[in-house]
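Yeah, one chain of the complex is gone here, protein chain that is, but the others are all in their spots.
Residue numbering begins at 1 within each chain, and the chains themselves are lettered A and B in the order written.
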Amino acid sequence: MSEILSDLPVTDLLPPGRHGRADGAPGVIAHPLSRLAVATLVACKGAVPRITEAALAAFGVALADAPKVSFTADIAFIGTGPGRWLVTASQAPEALMARLTDAFGDGAALTDQSDANLMLDLYGPAVGETLAKLVPVDLDPSVFRPGDAAATLVALMPLTFWQLNDSPAYRFAIPRSFAPAFLRALASAAASAGLEMAGPARG
Amino acid sequence: MSRLSEGGLIDRSKPLAFSFDGKAMRGYAGDTLASALLANDVRLVGRSFKYHRPRGIFSSGSEEPNALVELRDGARREPNSRATVVELYDGLSAASQNRWPSLDFDIQSVNGLLGPLLGAGFYYKTFMWPAALWEKLYEPLIRRAAGLGRAAEAPDPDSYDRSFAFCDLLVIGGGAAGLMAALTAGRSGARVILADEDFRFGGRILAERAEIDDAPSLAFVERAVAELAALPNVRLLPRTTVFGAYDGGTFGALERVADHLPLPPAFTPRQRYWKIVAKRSLLCAGAIDRPIVFGGNDRPGVMSAQALRTYAVRYAANPGKRAVVFANNGYAWSAAFDAAEAGVDIAAIVDVRPEAPPIQLERAKRRGVRVIQGGQVVATSGRLLSSVTVRSATGEEKIAAEVLAISGGSSPNVGLTSHFGGKPVYRADIAGFVPGACPPGMRVAGAARGDYSLARCLAAGAAEAAEAVSELGFSAYATPVPQARDNAITVTPFWHVPGSRGPAFVDLQNDVTAKDITIAHTEGFRAVELLKRYTTLGMATDQGRTSNVTGLAMMAVLTGQDVGATGTTLFRPPYTPVALGAIAGHHRGKDFRATRPTPTHDWARAQGAVFVEAGLWLRAQYFPRPGETDWLETVNREVTATRTGVGLIDVSTFGKIDIQGPDAGAFLDRVYINTFSTLPVGRARYGVMLREDGIVMDDGTTSRLGERHYLMTTTTANAAKVYQHLEFCLQVLWPELDVQMASVSEQWAQISIAGPQARAVLEQVVDGLDVSNAALPYMGVAQGTVLSGVAARIFRVSFSGELGYEIAVPARQGRRLAEALMAAGAPFGITPYGTEALGVMRIEKGHVSGNELNGQTSARDLGLGRMASTKKDYVGRVLSQRPAFLEEGRVSFVGFKPVNPGDRLRAGAHFLPHGRSGTTANDEGYMTSVAFSPLLGHWIGLGLIARGTERIGESVRAYDPVRGGDIPVEICHPAFVDPEGERLRV
Partner (left out) sequence: MRLPCPYCGVRDAHEFSYLGDAAPRRPDPAAPDAADAFHDYVYLRDNPAGAIRELWYHGAGCRRWIVVDRDTRTHAIAGATFASGSASGDAS
């Protein structure tokens, strides 16, 4: 355990700044997003075709019923289960809920989850080796590509993440109460590469 | 110094200082601790486990049974480190173990005299009687006498990593076969991991003087490793032991990242635990030399022929001044010749075979090495070996030697192949066990399957890898197989020198002798698994890698069975010992598991809260104030303040499940014992759900937010379990229902305010919402905003029995809400309270909680039976009507108060009728929850007692023998406070 982790209360979020190896460029950059609206979208029974059509019509999104990200410039749908998506957009939570309600009507159940997760982008030259210590999913570029998503167990914590680009960068949705523990696990895993925690995390 | 003047894969330009038992010594980079000790003339390295006999170094690999040492000091001290695999580093300090007062003079070697007492089955025989002495006498005695090293006493200061890896082909072992396999698969484009437990790839090539493609074989290794290192699809893992094969192509491996360094560099773990998922695997783990059993075969200086060769050729360390080789096979002859060429004085080769192959005889002759055919070593002498006695057709002869290199043939390293229960198969032609059925997707190549020829190892590695990657759809690269020449090796089975003198050891690590095998046979413990447990053969940390085959072959001789029919014991993970710290990774200390803070955690901490773990959650337990001397005083204040004014508690940890869809109401009717489809919008109802066996699963309030929209709450403990259960009902039982669920537990912070002044406080934070008793009655639900625009849900529910509201806001607003409520409540003396006060108030109110929902109680037991609808089916209905649940004498849920008001109640106390003894037959039930009620001024309890509801007013014994309690208590109604619920409705 590095110094910071032995002194930091387990309930605190890792503070912004450099953690682990301090020399050279950071191997991993963690960037919390505080202004992202998030909602779950669950299709009613037999309504996946209808939801897919509506998504295309309202958002221009070709919705995949799979662990994939379907997105346009201002909204993303991340498959988390059959007929089930996490929707993210850079706007107010109420505004996203209103747009989704307009688009899907009673064909789907919607719930605001904007406060439910710590949304965290991870990237940097050592992001691959660092995530190999945390994520039990094969992230090799031949297997997991931009637009792929996975709900899985990281350091005993359930969470969802998806790949944003082939730099590579990943976006993690970490249940809010697990965020301190996740960041501790991240700090341990990234210690050898150096972690730059961009702040502030608690929005 | 016994360092040979030239040769070896050591870097003579990098001398390293180290110490053994405090004595300063020098070695070189490239040494192991064992090779450096030998080069420093250290031949006595440790004392044996049971008899404290002096022991030296037997092998040159991870199978080492003898040379176990304590490595490093203080918090980093690691006992039972095998000197043969410890890579030398500058400043290394090691100590011998299991000796006192010193290695040279060990007082307990007297145990050797007690040998007969400590023989086979001694645990079962010697200390049988009287049993009482086990704990006090025998066990401490045995533990002091028999033992290995001492564990460090301080916490391990180093860090450990874990990592996942995925590949097409995992190659285990980087010798001739493994390198060819990795090259072939790598060139084919497959993702390859090549792991080797050694710090240098090459396997036996590093220790043998051989040629590949007419050049020294080392050049082949260097070329291969360089090419593999450059391939992006190949990961090389030196210093990595694949220790276990598991289902689904999963392997556990331990990488010793920094064990070869004085200290791990900053931010570098000492070790890394790899969890490798491989589509195919190829075991190229080689083979080890097996000892021959004869009297005095454990003397320091007796080592395997392979070890002699390795120390001489690879490490340029001469293990002793003169060496005798004793074998039954040609491979040992090659070892002798290689050692001789490296500079070891070979006094003689003693071969049990009457006639060795002519080609070997000729090679011996050419080198001037004496050969004794048809010879056997019958005795050894010297505290450190000084001579061996050889018996042959010409009689007995004593030959001076410091080293006796023995080989009874090779044992393929088949360990991983039997991790799935595969039984190794005996091959008489090589007198060894080769892999039987392998784990799915595993192949074996080279010496690990009994192919000892270098040429065939090279070819087999390439061929097996090509087949493996072809199965995965790669077009296999046709790797040209380099040429190597070697002579055919022959072996004649030979296990034990009969009539030899002195104790003859089979298992050097556990001190199991040939005599023990005989005793086990005589006493009927003949099956291999019985032999193992009766004698402890192969049960040491080395899992008997050098002893199992010999031991069971000796048993086979005694029983007259052939070796193959006798079989082997099973090898299990781990292949070599693994530190638990490495498997834990960063999950230790504070990070053993995640800690989940509530949305108001930081605020509560600022208020001086004491926290308590509730599952993974950390919740405020109570909020002590200056001057309060114990927790009960604090809790009493919190309860009183809430009952007389207003209190506040974070209840965000309750599970919150959003349930929507046209069939949501019908669905809830099926999972709760009561009805929810009739619940009006804007109202909440208390619900109880059962397991299908009729036992209560969970309870909580569920609200109707819209025509087809409900919000369920669960207890903190059961949040995940209930969600899973609901998914089961929806997906497995009734997939026809159109219902959508989502957990919103993390989205909402939820704060409860309770007490007569709760409404007055609430009114100040809502944005113009009418929360009057008329607009928001008991069990009413309102949606709106608070704190000038924060979305909120307000539930008029109560766990404490007081007028209460739970206010939910988005999680990030939780702290703000808490602060606003505190400010609004200041004029009323609003008091934050924790889980203790909450518990007191729910007990005063007679509500059931986790202690009562304990997996044994039905709704009827808990007095909730009347809630159950008779007009519908629901999960658990049918079996809750079983006769046993409806029996007359069944327990029911009631309250208890002490007959003498000063008595303290204890949860867990059992109820007995007065005048009856404390036996199970008289047991009438037990106390589930207790609290001190500040309202009543005495302890109160809730519990389950036979026919409780009919016995209100009766006195029984609360019998608590564990804590010495036995007091009279009176059965009463469970609601001690406001049984009519008037306070809730004001």
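Here, a residue touches a chain if its C-beta (ideal position, glycine included) is under 8 Å from a C-beta of that chain, and two chains touch if they have at least 3 such contacts.
For clarity, every value in this text was computed on a predicted model and none was experimentally measured.
Although one chain is omitted from the display, it touches the following shown chains in the full assembly: A, B. In the complete complex, the residue from A:I29, A:V42, A:L134 or A:A187 that touches the missing chain is A:V42.
Touch with the chain omitted from the figure is made, among B:W631, B:F728 or B:F828, by B:F728. Between the chain not shown and the residues B:D738, B:E806 or B:D960, the one that touches is B:D738.
From the options A:A30, A:A151 or A:L164, the residue with contact to the unseen chain in the full assembly is A:A151. Considering the complete assembly, subunit B touches the hidden chain via residues 246-250, 277, 420, 440, 661, 692-693, 720, 723-724, 727-728, 730-733, 735, 738-741, 873, 877-879, 881-882. With the whole complex as reference, residues 42-46, 48, 65-67, 80-84, 136-137, 150-153, 158 of subunit A touch the missing chain.
Operating definition for what follows: only the chains that are shown with their structure count from here on.
Between the CA-based centres of subunit A and subunit B the separation comes to 31 Å, rounded to the whole angstrom. Of all residues in subunit B, only 159, 161-166, 191, 266-269, 275, 277, 585-591, 593-599, 601-602, 605, 617-618, 658, 660-662, 708, 737-738, 740-742, 744-749, 791, 810-813 touch subunit A in the complex they form. Residues 1-2, 5-6, 9-12, 20-21, 40, 42-45, 93-94, 106, 108-109, 111-117, 129, 132-133, 135-138, 140, 142-143, 155-157, 175-178, 180-182, 184-185, 188-189, 191-192, 194, 202-203 of subunit A touch subunit B in their complex.
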